[in-house]
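Removed: one protein chain of the complex. Kept in place: all other protein chains.
This part shows subunit A:
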Amino acid sequence: MNRTALSLLGLATFAAIGEVAPRIGLVPAAYAPPTSRIAVALADEAATGRFWLALRDTVLTWALGLAIAVVAGVVIGVLLGAVPVLWAVSSSTVEFLRPIPSVALIPLVVVLYGSTIRSTVVLVVYAAFWQVLLQVLHGVADVDPVARDTARVYGLGRWARVRYLVWPTALPYVVTGVRLAASVALILAVTGELVVGSPGLGKEIEVARQSAAVPLVYALVTVCGLLGVLANVATRAVERRVLAWHAAVRTEVGT
């Protein structure tokens, strides 16, 4: 059997356990409904416009937050990495801000922006930004000193050094940062919706919970899981494309 078949077999077994456990009374069916009921709830929900709007909002929040975090992380990372005095000034601030969990900012964003997508995007950016920034900083620091000196000797300007030396060295790190940021961003997008109440799947989970619609809660959680899988597959595909030239020296092989 090949890998795909084995993965599908694993999933099918998982679904079967979910189906059987509540039916034989191992877990209370009222709070852990069998897989088939969850599937029915999901199918019913997918027939409503409300579900697709929520899905769109979650994807939008995720993509917007991730895009802002990546652009900001790369620009600021290259800048801080390339200009030592800037890093000396900001490193303590970065080390102070970075460990603050994004969810700890929830009370702040609620007061600032209320239950809006903006609130959740702030959380997503805050969490994802550090992932990218740190990878970029490592990447910039990884520039081969001999290559750097050579570039200087040959009189490459600052911009040319970033373009032909720093950026190619840092790119694999950047891509890793983006991949890490993508999953963190999804976690924060759903958490924000769940807790802040901004539109999206997380909010729909909370509404279903408040409505005692248990199978629907599980159905929506499943959709969040599928989104996570998709996000990972997509970032890995991008990674393979962007780093095609680099694949030979990479020790990590995309799956």
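Throughout what follows, a residue touches a chain if its C-beta (ideal position, glycine included) is under 8 Å from a C-beta of that chain, and two chains touch if they have at least 3 such contacts; residues count from 1.
Simple rule for what comes next: contacts and distances are computed from a predicted model.
*Asks:* Can you pick, from "ABC transporter substrate-binding protein", "Cation acetate symporter", "Peptidoglycan D,D-transpeptidase FtsI family protein" or "Sodium/proton antiporter complex Mrp, protein G", the UniProt protein name of the chain not displayed?
*Replies:* Answer from the record: the omitted chain is "ABC transporter substrate-binding protein".
*Asks:* Out of A:A5, A:A212 or A:V229, point to the residue that touches the absent chain in the complete complex.
*Replies:* A:A212
*Asks:* Thinking of the whole complex, not just what is shown, which of A:P28, A:P99 or A:G157 touches the missing chain?
*Replies:* Of the candidates A:P28, A:P99 or A:G157, A:P28 is in touch with the missing chain.
*Asks:* In the complete assembly, which of A:V89, A:A104, A:A141 or A:A160 touches the absent chain?
*Replies:* A:V89
*Asks:* Could you please point out the subunit A residues that touch the chain left off the display?
*Replies:* Residues of subunit A in contact with the hidden chain: 28, 30-31, 88-93, 96, 110-116, 195-197, 203-204, 206-213, 216.
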